[in-house]
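Only a single protein chain was left out; the remaining protein chains are all shown in position.
Every chain is named by a letter (A and B) in the order it is written, and numbering of its residues begins at 1.
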Amino acid sequence: MIAAAPSSVPLVSLRDVWKVFESVTVLRGIDLDIYPGRVLALLGGNGSGKSTMVKILSGAYQPTAGVIEVKGVPTVLSHPSDAHAKGIYMVPQEPHIFPNLSVMENLTAGLKGDPDANEARALTVAREIGLDTDFDSPGGELSIASQQLVEITRGLLRNARVLILDEPTSSLTRREVANLARQMKELKARGIGLLFISHRLNEVLELTDDTQVLRDGRIVLNAPSAELTTDMLVEAMLPADFAPPSDITERDPGTASSPSDKSAVLSVRNLSSRLFRDVSFDVYPGEVLGISGVVGSGRTELAEAIYGIDAFAKGEVHIAGRAAPRRSPQISQAMGLSYVPEDRHAHGIFLALPSSQTVTAGLLSLGRSRFMKRDHELSLTQEFIDRLRIKLSSPLQVARTLSGGNQQKVVLAKTLAPAPRVIILDEPTRGIDARARQDVYRTIRELTAEGVGVVVISSEVGEIAEVADRVMVMRRGRLVPLPGGPKSVEQISAATFAANGAAA
Amino acid sequence: MIKRIVKSREFLVLALLVAMIFAVSTVNAAVLRPLTLINIVNSSLFLILIAIGQMFVVMTRGIDVSVGAIAGLSAVIFGIALNAGIPLPIAMLCALLTGCLCGSVNAAGIVFVGIPPIIMTLGTLGAYRGLMRVLTGGSWIESIPQSIKTLAVTRYMSVPLMVWAVAALVIILAVLLYRIKAVRNFYAVGDNREGAYLLGINVRATEFTAYALAGVFAGAAAIVFTGQIGFVPMQTGSGQELKAIAAVVLGGVSLMGGTGTIWSAVIGALFLTTVDSMMIFLKVPGSWNNAVAGGVLLAIVVFDYLIRRTVRNRQLAMRAAEMHHAEQDHDTPLQPKEAVR
Partner (left out) sequence: MKGLTVFRSWEFMLAVVLVLELLVLGLINPAFLNIENLLFSTSDFAHVIIAAIGLTLIIMTGGIDISGVSIMGLASIVLGLAFIAGIPIGFAVVIALGVGIAAGALNGAVVANTDVNPLIVTLATLFLYAGVATGLPTLLDILGFQAYGAGGFEAYQYEGITGLPKTFTWIGSGRIGWVPMPLVIALLLAAAATWLMLFTRFGRYLKLIGVSPAVAHFTGVPIKRTLVAVYAMNGFAVAVGGLVLTAYLGSARSDLGSEALLSIITAVVLGGSSIYGGQGSVLGTLLAGFVLGFMRQGLLALGISSDVVPVLIGVLLVGSVALRIGLARLSTARANRAAFAAERMAVEGNGGMP
């Protein structure tokens, strides 16, 4: 159903591609085409399978099943250099820079053929696409935007016909994004096919020709970008069983809907760090504060600063009414603040251990006891298995073998075990299935009923609308003021993704 | 360029080395005699060579604790070959090939099977050292044709031939390493393994080459060693693997990969050998050599960490300032597209 079907043969296609990792199915039959001179946008929430798909396209992973076609010919890409030879190059989200090599060495790394000729060409190409820097200085000193230009240059030096840009704008400034947009247009004009991956809906609509939306490893929307609106994109990214939410009518913490005699369980005043500035807010018992923000908006850095991971934050934090000038994960938890991190595998769960050991890990440093009580560990885990509906064969099942949703519930159990007064959930439903998602939301409601203050950080506006009592939007390290009164999903989307020029 | 050299770790260690020699000379002026210095260099040749081999491995973020044992085994093969009446050049080739083979065995286990480098080379450390004894029945190889020793005693301009040979080798290598672009692959693999892979660099071949080279240089060290002392004792190379690692780390090759030059290995090895010699001039019992070497190594790596942390913090702060600055003009419109809705 490719509208405005380009007459030419696609440069690269995926046909019914599947991928399974660690017993978890990530891609479920993907079809996709990239045409010369067109920009295809790929949208999808965290964990939707985007990055896996991109790695299959670039030869870093092999599909479990399915075919990759290059100009209509089935091809096996067993190594990134195979993909390069076929004219496919990926510009990764975090550019692969060799910090200790010079910029020139970074550009020519991995190129075959005469080194001097390569350097001369690299210089020409780099200048053409606007990379203007001291080519002898170490690569580690480049700004992120320049690092991305280095990656694009690398692709062009390999005569790439297809360039994959994996969330290129997530850590760029506005001006840098504008420059990137200009370069993309140039590349299009040369007949290069682009796959553009982004979180920012307005960029997708402005910069691309076609859009595909990926959800839970499947393509759920495929249409020309010109026919789409941000609302349609937001809707496509929402879970299948998601009921369109009504507007969020904010409860004033001082009104009857929230008992006024309760003081804030978390209050943040003028908190600043490297990646966010001057953030102030309060969280009251029994309410859910939603913080809407995309990757790179400073939302995760904010959460980590409050929780005590980032030691460089300046400002005041009060947890459960007590000042917390020095914070560490241990101190925060002891004072009643828990945190569910954004990156489950890197920061949340002990993958190689029995699930029960993750569940009790947070409790250990809080209790007085220096000894393990195995029976208690098992019964506590069982309690959470019942409460959160975690599906596992026994509390001793190794966490790695659980599905994403159940892993997230185990992390949630770890965070809830110390019975926190306030809890920050960062992307709590990233990459988990619809049922697990509902269980997470149900747990959040149960917590508020018990009087716990909850902060939900998410880049999915639908999620914010579903769970939040009050909304804040974070963009580029600052809170964006929103108009008073009920807020529609559209308003929040607009502020979060900076669509329609709705800036502060 | 000059600024970068002065800021480099190699330069820092070289400066420390020179300072140490001058400091010692205030106590005992004999240190500054040319012959003394030449002798120091002469006795550091073995360590310099195995350290160069080690450098390739550490640069790719690996480690090889078997180089000393490889040198020992190569020396045994060298001695046996000479005793069998094989001409010197061919015997030397045998030693180098032995080193290469041993290094390749390490490489195969690490690169193809995926055994952690420390485990693989620790295993072969035992194996090579055992083989060395099995081959000789545990006794020293003596009665080597003394023609080999003439190599060691021959001097030009009062500098031993061996020193000239190794110096020439080092300079040729330095030029080659600078010239051959494929050498960058060692840095790239060590610096960012996944990045190197994604750029189409043959990561496995690069790592394999590094371990094989470590073996070859251990073989070369064996030739120099045997030439210098004229026989092959069973302790040949024993404990030198750790000194080689200490030398390259001291000279600025990061265990995190991606940094270091041949000068790191040379200066690091010279430094460690000089420490040993200076103790003699200070009339400090030789028993303190290891303590000083270990203390210096510990101090240098901790110091290096503190510097890196400061630099990283400053870079992060700069990037943050850049972002906040850009905040001011963030309403710059995107490149307008034809069909803005």
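One rule holds for everything that comes next: contacts are C-beta pairs under 8 Å (C-beta built on N, C-alpha and C of every residue); 3 or more make two chains touch, one makes a residue touch a chain.
These numbers come from a predicted model, not from an experiment.
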item	value
Touching residue (missing chain; options B:Ile38, B:Leu151 or B:Leu242)	B:Leu242
Among B:Val31, B:Ala107, B:Met120 or B:Ala265, residue touching the chain not depicted	B:Met120
Identified contact with the non-displayed chain, of B:Ala23, B:Ile90 or B:Val134	B:Val134
Footprint left on subunit B by the chain that the document does not show	63, 109, 113-116, 118-120, 122-131, 133-134, 137-138, 242, 245-246, 249, 255-256, 285, 287-295, 297-298, 301-302, 304-305
Subunit A, residues in touch with the chain not shown (by the definition above)	18, 20-25, 28-29, 64-65, 218, 240, 309, 328-330, 332-333, 339, 341, 346-353, 357, 361-362, 364-367, 369-372, 401, 414
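In this section, only the chains that are shown with their structure count from here on.
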item	value
Mean-CA-position distance for subunit B and subunit A (Å)	42
Subunit A - residues contacting subunit B, complex	58, 60, 79-81, 84, 90, 92, 96-101, 105, 108-110, 115, 140-141, 143-144, 154, 158, 173-178, 181-182, 185, 203, 205-207, 226, 229, 273-275, 277, 476-478, 501, 503
Residue ranges of subunit B touching subunit A (in the complex, touch as defined)	181, 184-185, 187-188, 191-192, 194-202, 258-259, 315-317, 319-320, 322-324, 326-327, 329-335, 337, 339-341
